[in-house]
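Only one protein chain is missing from this complex, and each of the others stays in its spot.
Chain lettering (A and B) follows the sequence in which the chains are written, and residue indices restart at 1 in each chain.
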Amino acid sequence: MLKTFEYLQPKTLEEALSMMKSCKGSFRLIAGGTDVIVQIRSGKTPPDYLISLKALNKELGILEEKEEGLDIGALVTHRILEKSPTIQKEYAALYDGVSQVGSVQVRNVGTIGGNVCSSLPSADSAAPLLILGAKLNIVGDREESICIEEFFTGPGENILKNNQILKSIFIPKLPKNSNSAYEKLGRRKAMEIPVVGAASYIQVDKKTGICLDARIALASSAPTPIRCYKAEQTLVGQSAEKEIFVKAGKLAAQEANPRTSFRATEEYRRSVIPVLVERSLSRSLNRIKK
Amino acid sequence: MKKSISLTINGTKVDAEVDQNITLLSFIRDEMGLMGTKEGCGTGDCGACTVIIDGLAVKSCIYLAVEADGKEITTIEGLSIDGELHPIQQAFVEEGAVQCGFCIPGTILSAKALLDENEDPTEEEIKKGIAGNLCRCTGYVRIIKAIKKSAKVLQKAK
Partner (left out) sequence: MAYRVVGRSVARNDVIDKVTGRAKYAPDVVIPHMLHGKILFSPYASARIINIDTSLAKSLLGVRAVITGKDVPYTYGSVIKDRPIFAQDVVRYQGEPIVGIVADSEVIAEEALNLIKIEYEEKEPILDPFEAMKADSSLLHADLGSYQHNKITYPEAETNICSHYKLRKGNVDDAFEKSDYIFEGEFSSQMIQHAFIEPIVAVADADNVTKRITIWSTACNPFVIRKELSSAFNIPMGKIRMIVNNVGGSFGGKAYSKIEPHVAALSLACSAPVRLALTREEVFNLIVRGPGHFKIKTGLMKDGTIVARKIETVWDTGAYAECGPVIARNSGHTAAGPYRIPNVKIDAYCVYTNKNIAGAFRGYGVQEATWAVESHMDDIAREMDIDPYDLRKKNILHYGDEGATGQIVEGTGLEQCLDAAWEAVNRKEIKRKSGSKLMGRGMACVHKATLAPSVSSAIIKLSEDGTATLLTSTTEQGQGATTVMAQIIAEELGLPYEEIYVSGTDTDYTPYDTTTTASRSTFSMGNAVLLAARDIKEQLMIIAAEYIGVDKDELTFEFGKIKVSSQPEKSYTIKEIVSKYYGLNGTLIGRGLYRPDSVPEDSETGQSTKITPFWMYGTQAAEVEIDIETGEINVLKLVAAHDMGSAINPMNCRQQLEGAALQGIGNTLYEEIKLNDKGITVNPNFHDYKIPTAMDSVEIESILIESQQKDGPYGAKGVGEPALAPTGPAIRNAILDALNIGLNHLPLTQEKILAAIEENKEKLEGC
């Protein structure tokens, strides 16, 4: 049995937003609940109200492929993304990330919106979304779309206000001759949060092999998931091959700001970031070649 | 405060008034008396509490009972029918996949959910499918063998 709270289940997004406004006392939104229930059980911050988004599947649970890209409702589970052929083929880094969240049972329930809104530096979906150019669709007093880079503000913190809900995530269609990958290093091979995670996206000129565009992002390497802009820049205009990937990896490690915790030291994280970045880039490149 | 929920457990329709703050695990064990679903950690890590909800394996210790409203749930007690073991259970017996047995109901349900959606999984897919079910006794060797075997039996039966 958990600490006492009142459970509210709005039927529409509008109702949810108005409940959030009228709530007298603290509340938490709950989607899959895989993080929230554990936190309530640990008793640290029991809220007065739990506002469940489970009934909002029609508004928040749609995975839709459009001309210009992919719309992912915040309530779409990791498991649905993992099994989507579109994600597997066209947004491979996201597949790499979401297919390694917790275990099947957690992925069946846990949502992409929840993973992003928990805003942990170790979130497996965050680094892939960062390199895929994701935009977050947020509703509150008004609806707005922001780049995911602007979302995270600290460990477990983001820009969402008390009256806002993450509605969906949009990922633009990738151009030709581009691909992505996410490399995760954990202590064991499953049920793991990353010691370091590295996502990459590159686009190459098929004829010359020159890198036309690149994005790199890291998990568990700073207080938030981060982009590594200097590392990206060093790739553009260069021949896409191991040598330059290694250089990018080293730059990424310089841009990172990892911390020492009982899970791993700062030094260790710094020394594996270049390796993971290089491996991620190589895998992205191999995927283009295929 | 209590809420009324209506759900199906192992094919039987159940209407119940539940506290808002109890987990599905606690509902299944304490209210329904189905003790085959185990609590190993209460934090969604060990998988001993795995049940199947609408075809999906779920850890019932991190799932609120109120959210099971309208769902169809299978627990380990719902697997054997008319005194006959389910082929997965039978394979666990034959392959020696069981030691202390505490993780086994959850593992069998994860295996069932896996085989229901993928009738011929590779060894890697089996391992991934049960990675959320910790077992400290067996080293998983025979559990994996048993799932492979039951996949074959189930395919034949089709």
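Everything that follows uses one rule, which is that a contact is a pair of C-beta atoms (placed from the backbone, for glycine too) under 8 Å apart; a residue touches a chain by one contact, two chains touch by 3 or more.
All values derive from a computational prediction rather than experimental measurement.
The chain omitted from view is touched by exactly one of B:M32, B:L115, B:L134 or B:L154, namely B:L134. Of the residues in subunit A, those that touch the hidden partner chain are 1, 3-4, 103, 185, 187-193, 262-265, 267-268, 271-272, 275-276. The missing chain lies against subunit B, touching residues 34-43, 45-46, 48, 75-77, 79-80, 85, 89, 92-94, 96, 98-105, 108, 126-128, 130-144.
What we mean here is this: only the chains that are shown with their structure count from here on.
Subunit A and subunit B, compared by their mean Cα positions, are separated by 29 Å.
Across the interface of their complex, subunit A is touched by residues 1, 3, 19-23, 26, 42-45, 47, 50, 56-59, 61-64, 66-67, 110, 113-114, 127-129, 131-134 of subunit B. On the side of subunit A, the complex with subunit B involves touching residues 1-7, 9, 33-34, 37-38, 41-42, 52, 54, 79, 102-106, 108-109, 189-191.
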